[in-house]
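Sending over a structure as structure tokens; questions will come in a sec.
The complex appears here minus one protein chain, its other protein chains still in place.
Our next item is chain A:
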């Protein structure tokens, strides 16, 4: 036996190898990123893997691969599915020939996200099957089965793990990677692949006709199970089902929903056998709505009558509380212990030497009354420096900026966007702002990598997902080509240069672009770049605290003097800030 202690996302990647995956694409997004990261680094199976520039691009690539008959996967986080929603909804009409699995990782509690949307709703909306694993082990078996199910029903399958699946670990017994390989072959079939009105009306009808058989299949194959043990029942799905299983007593019936659509007749037969049913699931009441629809005389409890929250993630304690409140005695109770008070928070911070911090510092100096739309990446942490006024979704810094600039608001607009986010959906916003004559400054925080999600390469990095060299794109050339009349590049560590560029931008009309460039310090360290750390000369330090206010986590303040710790990565910016000239390069690397 070969049992391993594996991360959910690694298990999902492993299952793809076992299922003979031929093609994978995706855009990084927590909690989904490690799936492609495992696939691109593994050596057990040879197939095509790419990081795409955004989720729509990734989706269409993978969809087309499945149209050629090969098995393909596309991965993203839940909000990425919004970006890919356009092809998603019509891909259900066209269907697929090769297995096509869409992994959309949900993030209840928004651990690392801008919202708590529920991907199961998308699957219902698109009328495609959805698999919702309750555990890491189930993620393994479900992902293994997903490609074949997709082929069988001729539809994309949405695989929906949540953070507590992706980033949980379990003892798992992986199998060996599959050895079969398919070669793509596109067969012309306009009735299927050209969705002109005449074709799409037929395709829509076909899609609807497939639904009942899919729902029945999920019962027959044990994805949705029910066991009658008494007159009351709990119905649960996703990770919440594993919390419920730990707490349910032997005389309470249990139904587990692992796949959608749910067979309405089967559900009704189960519900009808009980006096009271409690539905336990995270986020949207997807199961609960189906149960309420099925119930005639049975009393149904869940979110809709206040026993469980609509938002956030569940936990064993939260499930026990819901059970108690609905009159189901849990086998364990949990004490209510409040956390300690008066402990300073420890939020994540920009790294010591991160170029973003210096750019924000310079922006604050030059644009004291500026409005600062920002975007999604490590630099969103600039909110702690007061330099992030808006963040809504990928690429929206430039568009929100131009919207404010055209609104009559007189204060200067300076937006920030990272290189990966600019290439994701920022370019169109810039094109639009230039064409429509917005007056704003766009600062592209270029650290040559997609940092926040774990340092994935993008077209700006110079290598592909599998490490093949590829000429890095020129961000400046892109900006000029969409019409930006003034594009200036500065090192993010050059405070003087940054302030000069920002001042020039402030004095000009129109769209001004500053590319502030410096590799992410973590990625640079991995590449072997080492800079000598800086030290504070206590004789010269006046204790003014200006360097401390800069916020670098390597700078501490003890006994009236600044001190630089071993976290210093030698960016030199604090040395430029110190008015006394007390900070200089020194010490060992």
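Definition applied: contacts are C-beta pairs under 8 Å (C-beta built on N, C-alpha and C of every residue); 3 or more make two chains touch, one makes a residue touch a chain; residues count from 1.
Here is the rule we go by: contacts and distances are computed from a predicted model.
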item: Protein name (UniProt record) of the chain left out of view, among "DNA-directed RNA polymerase subunit Rpo5", "ABC transporter ATP-binding protein", "SUF system FeS cluster assembly SufBD core domain-containing protein" or "Indolepyruvate ferredoxin oxidoreductase subunit beta"; value: "Indolepyruvate ferredoxin oxidoreductase subunit beta"
item: Of A:340, A:527 or A:559, the residue in touch with the unshown chain; value: A:340
item: Chain not shown: contacting residue from A:148, A:499, A:548 or A:580; value: A:548
item: Residue touching the undisplayed chain, where the options are A:44, A:86, A:171 or A:311; value: A:171
item: Chain not shown: contacting residue from A:322, A:398 or A:452; value: A:452
item: For chain A, residues in touch with the removed chain; value: 3-5, 7, 30-31, 34, 111-112, 135-136, 164, 167-171, 239, 242-243, 245-246, 315-317, 334-340, 342-351, 378, 381, 452-454, 548-549, 551, 553, 555-557
